[in-house]
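Left out: one protein chain. Kept in place: all the others.
Up next, chain A:
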Amino acid sequence: MLENRRFVIIGFFALIGFIYLFRLFYLQVLDESYSIESSSNSIKRVIEVPFRGQIYDRNGKLIVYNTPVYDLLVTPYKVKVDDTLRFCRVLGIEKREFDSLITAASAYSRVKPSLFLRQLSKEDFASIQDIMVDYSGFEFAKSSMRTYKGATLANTLGYVSEISKKQLEKQEEPYYRQSDYIGQTGIEKIYENELRGKRGTKFVMQNVSGVYKGAWKGGELDTMAVAGANLYSGIDIDIQQYADSLMMNKVGSVVAIEPKTGQIISMVSAPTYDPNFLATRHFSKNYTALYRNPYKPLFNRPVMASYRPGSTFKLIQALIGLQEGVITPNSGFTHANCPIGCHNHPGTPTVALGVTHSCNPYFYNVFRRIIYNNKISNTFKASAAGLDVWHDRISKFGIGQQLGIDLPSERKGNLPDKKYYDKIYGENRWKFSNIYSLSIGEGEILITPLKMANVAAIIANRGYYYTPHVIHSVGESRTVNPDFTVRHETGVAPHNFEPVIEGMVGAVEGGTARRSKVEGIEIAGKTGTSQNKRGMDHSIFIAFAPVDDPKIAIAVFVENAGAGGSAAAPIANLIIEKYLTRKITNKALEERIMKADFMKNVILPAPPKPVAKDTVKRRQGIPMAPLEKPIPSEINWFKRF
């Protein structure tokens, strides 16, 4: 019966229908590999990079910001340039360059825009924008470049650069992608998470050639980029730049702190460089040059360089002696029976005069009394016990510790304790006579400029300090890091500071730093002369002012510049005057200091080869350039070395 074949036929149709329905169900519902995220090639995720946060100084001046720059993009298939030569002239490129750029872009894609010229400044953009209308196929894309306020604060602020391969691999949560920028050091590194903001994601549609076709679903799923948080610093950029100018041709540090808050007013690491050169696409070339520079401009001296504090340390010895009760404000010592020599100065019948004249035997005796301030008869054991007490007291000043400043690579320095000497001499095999150099800040003790500035702040505050910090608040909400509002007590009673401060005032008025005193401002200061193995002594000075209501505490370290009074003290006092009054009365001193060149005293570590040549160059008065290769002309290197 042929009629019955219709059932076979309809059955066959239905079978095919079911097979197709099942296949469709599988493709569309069961098989996840065709979902939007994983394989839809028409929808592309575009990452929007937000503006990095800006950094302000204490007076609201911008010190780090983003300069809008323009990248010129080219879409090869649209290009129509009638007069190539005029076009090249406008852009300031050569015909040859034009051809190779177009060829490279075409090789990448003929329909997708690719980079033609990078980072055109606003001025360049303005001048060529109108003319570009005549040429089809070119478009501008806004971009931004991190910009710093010249050759200042380089190590403090740090720089941003493209993330390295190592960093990419090391990141804990995958946030950064290749060619992302990341803060590499300084504030840019420490506050990276705040500064970077939040990346936005856009879903855009593109056709098969990758040409943009609009937002997907009208932008429903997009997330907006959130600009990075602004940082508010305690830096006074005017003072900072003034301090930089004073530190020209010198190697060393200046750290100025507002004692009442712990905010850093100024932080100089000399020699410095212009961080803008690390923000450009010439990064690797410029970085190499800085890295090879024998004066190590990348070394952040205020927090990383450790020095013997020299006589400035006597202040702390006096304070601890008074607090321990081993001396009174009226204790006097002579030069007798002291292994350390001293210079010729009036008598020192009080603590204040001991400080003023920086008498070495005086503090030898103070330290001796501190160490032997116990009833142990064995001098070895007595020394060990005494040193432990002393060590605990000194630690309270932050010495031998990390203060916790918001900068990377802060060094502890060295505050020797019992263990330290036991290791050198053996247990119970050393006593006071082995360690007395510590009494005047020589020997094994090492302190960073930051910590010395903090000591000045402690004395200014009569006994306490706040952790020194560059950034005091973050973002629109002005969020404050709670660590920076903890008052650290040193355990020295306020009244014990008075005789020491009196001595410091005396030092500036008529003592070791008298040559740099400032009329009309009462400054308390103390010079230091740090012995070292590399040539001349380092010149050190710490101070604060005004004495009754301290607004600034400062430490200045100038390497191989001799006694504290000769270089460091004038620099500190000029900065103090400038900060408090905004003017300078002693112009002659200012000029002399600015011109002074202590760099020539610095003995550079043995090769790199070109050192000898460079030294000659520098002595001829050529701005420092100890580089193997000639400096590219478009780069105006370091401010002055």
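The rule is simple: a contact is a pair of C-beta atoms (placed from the backbone, for glycine too) under 8 Å apart; a residue touches a chain by one contact, two chains touch by 3 or more; residues count from 1.
Keep in mind that, in the parts below, contacts and distances are computed from a predicted model.
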Among "ABC transporter permease", "cytochrome-c oxidase", "Pyruvate dehydrogenase E1 component subunit beta" or "Cell wall polymerase", find the name that the UniProt record gives to the complex chain excluded from display.
"Cell wall polymerase"
Considering the whole complex, which of A:F13, A:Y77, A:Y108 or A:Y291 touches the chain not shown?
A:F13
Full-complex contact with the absent chain, from A:F25, A:Y77 or A:Y291
A:F25
Selected from A:I102, A:M205 or A:L580 as touching the chain missing from the view:
A:M205
Tell me where the left-out chain touches chain A, residue by residue.
2-3, 5-6, 8-10, 13-14, 16-17, 19-21, 23-25, 27-29, 31, 33-36, 39-43, 205-209, 213-214, 216-217
